[in-house]
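Here it is, the structure, as structure tokens.
Removed: one protein chain of the complex. Kept in place: all other protein chains.
Right after this comes subunit A.
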Amino acid sequence: MNIVVLVKQVPDTYSERKLSDSDHTLDRDATDAVLDEINERAVEAALQLKEANGGEVTVVTIGPDRATDAIRKALSMGADKAVHLSDEAIHGSCAVQTAKALAKVISTAVGAPGEGFDLVLAGNEASDGRAGAVPAMVADVLGLPALTHAREITVSGSSVSVKRETDDGVTHLTAELPAVVSVGEKINEPRYPSFKGIMAAKKKPVTTLSLADAGIDASEVGIANALTSVTSSQPKPPKSAGEKIEDEGDAGAKIAAFLVSQKLI
């Protein structure tokens, strides 16, 4: 089965993240960028399905040139090829535009559902923008079922089943292929790229597309055409430290007294 994996390069959550002053978008130069942790799990899930069922794994990403690093990581883990939509005009696109653009890139560069691919895999939620619904939105545009937040994926014959795990409980879902599946944190432990994998990745094909190549009109993307606009952003003044004491055997009582003074108990 042929699998498309959607990946995204995000700022490292362990580094400080900033919004740019000029247009309130993420200041990507100010932060360390990494392949989103959840994407590595999506890549791992794709590789496991490929190992069991054969086929090809294609990585698809939209983002600035720097996203090449995220692509290389996925390829060195074992993905076969990559498609990268890189165009300045994409900057500042909203979630709806992004979902539509991803669907377009998949159909033009990989092929129609059922012909070019059988399954689209993605992380359930990027750590930088928590719309948290792009995989389901892409599925909706492609007219495919979305099986999200997968903890387990089972492909048997022409159908895919997922154990969906969220804060609200577990739901068992099933659908006929082709389909879109997003994976949760518990799906697997992603493999480390081997030295051989890293060397091989350098020779794997990466197709870089412009908007025109992907058949996307510039009016369909970008900050000027986005369906939402950020009008202002400001760092919240950091919470300042209050009282700090060393425990001298009565700290529990002192906390209780503090809570009483704040009318919290």
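Basically, a residue touches a chain if its C-beta (ideal position, glycine included) is under 8 Å from a C-beta of that chain, and two chains touch if they have at least 3 such contacts; residues count from 1.
Everything that follows uses one rule, which is that contacts and distances are computed from a predicted model.
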Among "SufE family protein", "Nickel ABC transporter permease", "Aminomethyltransferase family protein" or "Electron transfer flavoprotein subunit alpha/FixB family protein", UniProt-listed name of the chain not shown
"Electron transfer flavoprotein subunit alpha/FixB family protein"
Which one, A:Ala74, A:Cys94, A:Val110 or A:Ala201, makes contact with the chain that was left out?
A:Cys94
So one chain is hidden, and I want to know which residue out of A:Ala89, A:Met137, A:Ile187 or A:Ala201 touches that hidden chain in the complete assembly.
A:Met137
Residue ranges of subunit A at the interface with the undisplayed chain:
13-17, 19, 24, 37, 94-96, 99-100, 124, 127, 129-134, 136-137, 139-149, 161-162, 166-176, 179, 185-186, 226-236, 238-247, 249-256, 258-260, 262, 264-265
